[in-house]
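For this depiction, one protein chain was excluded, whereas all remaining protein chains were kept in their positions.
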Amino acid sequence: MADLSALPGGKSPWQSAARFGLYALLLIFAAYYILPLIVVLSTSLKDLDEIRNGTLLSLPAEINFDAWGYAWNEACIGVSCTGLKPYFWNSVAMTIPAVLISTILGALTGYSLTKFKFKGANLIFAMILFGCFIPFQVVLLPMAQSLGYLRIANTVPGLVLVHIVYGLPFTVLFFRNYYVNIPDDLIKAATIDGAGFFMIFWRIMLPLSPPIIVVTIIWQFTQIWNDFLFGASFTTGGGQPVTVALNNLVNTTTGVKRYNVDMAAALITAAPTLVVYVLAGRYFVRGLTAGSVKG
Amino acid sequence: MASLSIQNVKKSYGAIEVLKGIDLDLEDGEFLVLLGPSGCGKSTLLNMIAGLDTITDGEILIDQNVVNDVHPKDRDIAMVFQSYALYPNMSVARNIGFGLEMRKVTKEDREKRVDEAARMLQIDHLSDRKPAQLSGGQRQRVAMGRALVRDPEIFLFDEPLSNLDAKLRVEMRTEIKKLHQRLGTTMVYVTHDQIEAMTLASRIAILREGEVQQFASPQEVYEKPANMYVAGFVGSPPMNFVPAAVVSEDGKLGVSIERTANGNRSSVFLALPDDRQDVGDWIGRDVILGIRPETLTHRSDAEISLNKGLQAFDCQVEVLEPTGADTLTYIELGGREVIARVNPYNTTAPGETMAFMVDMGKASLFDPKTELRI
Amino acid sequence: MMSLMTQKSIPAKKPLSDWFRRNVAKLVVAPTFGLIIFFVYGFIAWTGYVSFTKSKMLPTYSFEGFYQYIRLWKMTPWNVAMENLLVFGSLFILIAIVLGCLLAIALDQKVRAEGVLRTVYLYPMAISFIITGTAWKWILNPGLGIQNLVQSWGWESFSFDWLINSEMAIYTLVIAAVWQSSGFVMALFLAALRGVDSEIIKAAYLDGASLSRIYLVIILPTLRPVFLSCFFILTHMAVKSFDLVVALTGGGPGYSTIMPANFMYEMTFRRNQIGLGAASAMMMLATVMAIVIPYLYSELREKKNG
Partner (left out) sequence: MKSFTQKLALTTALVSSIALGAVSAQAEPTAEVLHYWTSGSEAKAVKALKEDFEANGGKWVDAPVAGGGGDAQAAVLRSRVLSGNPPAAVQIKGLSIQEWAEAGALGDLTKLGEEEGWDDVLPPLLQKIVKHDGKYVAVPVNIHRVDWIWANPKSLAKVDGEPPRTWDEFNALADKLQAAGITPLAHGGQPWQDGTVFETVVLGMGGAEFFNKAFIEKDMATIKSDTMKKVFDQMRKMRGYVDDDFSGRDWNLATSMVMRGEAAMQIMGDWAKGEFLAAGKVPGKDFLCVPTPSNGGYILNSDSFAMFNVSSEDDKAGQALLARLILGEKFQETFNLYKGSIPARMGVPTEKFDECAVKSMNDLQSASESGALVGSMAHEIAASGAIRGAILDVVTEHFNSDMTSDVAVERLAEAIELAE
């Protein structure tokens, strides 16, 4: 951290001007980042008349949560008017197992590839890592065929599998880069102490891993929760995740277009990831510091 | 306690041969030091004894049992690492007890033994701390405690003192020595520090590029180095190497050393003691004369009269380096810089000529081609 | 201690458990590796094969050579898509890195409310464009958003109509994409800045270097690995860009903002040209590989040396 103000000579007449400029810069960009959220939030709290008559950026005259309730319980998606509720739980049922399994597999694989190096471990890592870069459109058709073959097409377990597979390259990358910085001697010491492969993982590696586990879970949770392409391609009707339902909801109009409902629905959809970022954001940065991105 | 036998052990990574057939036999209760510069294969050998590295060829036996394929935890060994390798997430007590826990020792028994080991190493007051809260020396002790508590057949040490400061290093060295004396357990100790090797070992194996150069007691290694490499590696300051020729002068067998003093070429003849008549075959051939600095000192006629091996010559002094007890005096012999260990009260100012004597009874002769001891 | 010595013997070898112990790491990697082999490499091979067929509605498997590739490169929309990728990709990567780095340095100056600002910068990463796409469409829409707002403040001649201008629409994608990713870049840089050795900074300060010089000459060069990481993360985002285009421009006006991923999707699913879609997918993959493989190669070489 470059904190020179404490050192002698650090105070100059320029200092306060520079400080002012710094805050101005930070605030301007804060506005750039926060703007879309403000638009969505304030629109969701207005009623339709206000939306029609006011401007985009004006704040709601009075706060009105009707649109939220409507989006959650009543809004029509296609011909069924159930609101986002059932789809939200679909997403939960899909995201949690997918995040957990891909994280556990990633941790075990990263551990094996760094601490139990065998011939070709580097090549295997490179091959897994390459999976990060595959454009998902490439895999839609063969994946559809495979899911059908496995008899899990159009089901939540099917989507879970898809997300595990394409999350693995990232989780392996995170854990591998983290574990590479843990000294090998620890493993040797534990081996001589009589701990086996899984015992070392459980007793030594996992207790050292919370920073990277947080990073991985945040990353995976965000990616999987926000997925649209796979959800839209591999599910229909009642089994769809909430992002797809949101899209259907926004594009389903019965009569007047209710922008406030659309925006409330968008915020409901975004809520879990937003909460995770706001609550765990600091651990995210800390976890990144702990070595997941070095090299 | 156990014997350890290493038979023609080889290790290669692909085409690169790291160990080229090591043979070492260790009696029960011995303290073996594997000495060598970094990259000589000593740590690899230690890892192989521990079972942390596979053996490409050959056999390792503990108590006459081949252990090549035995898992480390079943070899009944304990190891202290250079980095200490303490588990950061566990308290000191848990660290020490982890090996016992893994071996399903009852909690009661475990606590007793951990306590015993901690007291022995004077770290019993630190039991609840995490490794991050300890000083280097304390960590070292915990690492030792972890090995100690297991009461293994063999202790393995991988440069355990190299991360400590000089004073602590000497202290811990003594403690390890005491520990060995008390327990009598077989120990294998890897280091690149020849003083550690000399002080601790019952036998030293000096390794170079995957081969054992000499495997002997510290004294023998010091006095009768098997080759110039060993001779140069052990001892500080190192042994002086002087090109010389074996000659017979007046019926006496000795070496002749060429030297240049003030532009004049001359030679010095140093007779060999009677028990070195075996080098008679070498008359007329070049050899390398190896002299330890402490066997080369200022001339004392009284001593010469007592010891037939002492030979005298004069030489110009070039540089003086006082160390307190002795002054290292640099002279030129055979075109090489040679160090003599001289009593500070007998030195001469640089540039002046001084009378020296050398104990040819303790000198070594090496074949310049093979570098082996003659 | 002696008294604790009990019967000790080296147990006989148990072949099965021994085999397991030796191979447990491989066994643990196997499921992950197997999944990747099948679902990544297997699927790439499948797509590669299909790109050499005349598959239309459903995949067919008779080999037809490079027919689809020749056709692909003759098509204007594909060439537009590749051009767009180049323009969008380079601008997006450059701006996101510069901005992210700048914000990280600014945040590293012991500012107040750093936690809040950091969260504000970072949150767009948490939200998909499926969710914020509408908001961006409004903000960038001349009749509803910024243009309208500024004009209503009295600056009548103000014009910001990039979204509907086919020459400029690609830059609206850059604005939104930078919005989403630069916070993440900021987090990576901030993490790295926190890890810079403070003694280096003190040493430079003693040498009389100004703060800006310290950053420019001393700190930033040590962050080279972070620049690289960002570059690759952003590259793969750029190549994968799909949602963004769908949500913001729908590829329009015309097809002026179409990206390779959108082209591929359109061909495969809308125009029933699976063979052509597969060929375009392979080209995307080739683009990615051209950038990633040298990186992976150098990465693994470094690791070997280290």
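All chains are identified by letter, namely A, B and C, in their written order; residue positions are counted from 1 within each chain.
FYI, contacts are C-beta pairs under 8 Å (C-beta built on N, C-alpha and C of every residue); 3 or more make two chains touch, one makes a residue touch a chain.
Here the structure is a predicted model, which is why all the values come from computation and not from measurement.
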*For the chain that is not shown, enumerate the shown chains it touches in the whole assembly.*
A, C
_Given C:Leu94, C:Ile164, C:Ile200 or C:Leu220, the one touching the chain that is not displayed_ = C:Ile164
*Among the options A:Leu26, A:Val40, A:Ile101 or A:Leu147, which residue touches the chain absent from this view?*
A:Leu147
_Listed residues C:Gly42, C:Pro142 or C:Gly195, member touching the removed chain_ = C:Pro142
*Hey, which subunit C residues sit against the chain that's not shown?*
56-59, 71, 74-77, 137, 141-144, 161, 163-164, 166, 169, 249-256, 265-273
*Contact set of subunit A toward the excluded chain (per top definition)*: 76-80, 140-141, 143-145, 147-149, 153-154, 232-238, 247-255, 257
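As a convention for this text, only the chains that are shown with their structure count from here on.
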*So what shape is it, when you link every pair of chains that touch: line, ring, star, complete or other?*
complete
*So which chain is farthest from subunit C, going by the mean of the CA atoms in each chain?*
B
*asked:* Comparing the two chain pairs, does A-C have more C-beta contacts than A-B, or is it the other way round?
replied: A-C
_With centres defined as the mean C-alpha position, give me the subunit A-subunit B separation in Å._
57
*Would you mind pulling out the distance in Å between where the CA atoms of subunit A average out and where those of subunit C do?*
14
*Using the touch rule from the top of the page, what residues of subunit B touch 2 or more other chains?*
none
_Shared interface positions of subunit A, touching two or more other chains_ = 196
*Residue ranges of subunit C in contact with subunit A within the complex*: 21, 24-26, 28-29, 31-33, 35-37, 39-44, 46-47, 50, 59, 99, 102-103, 106-111, 115, 117-128, 130-132, 134-136, 138-139, 144-145, 148-149, 152, 179, 183, 187-188, 190-196, 198, 201-202, 205, 211, 214-215, 219, 225-226, 229, 236, 239-240, 242-243, 260-261, 264-265, 268, 274, 277, 281, 284-285, 288-289, 292, 296, 299-300, 302-304
_subunit C to subunit B touching residues, read off their complex_ = 1-2, 4-5, 8, 10-11, 13, 18, 21
*So in the complex, which bits of subunit B are touching subunit C?*
62-63, 65, 67, 69-71, 74-76, 113, 116-117, 120, 148, 151, 153, 183
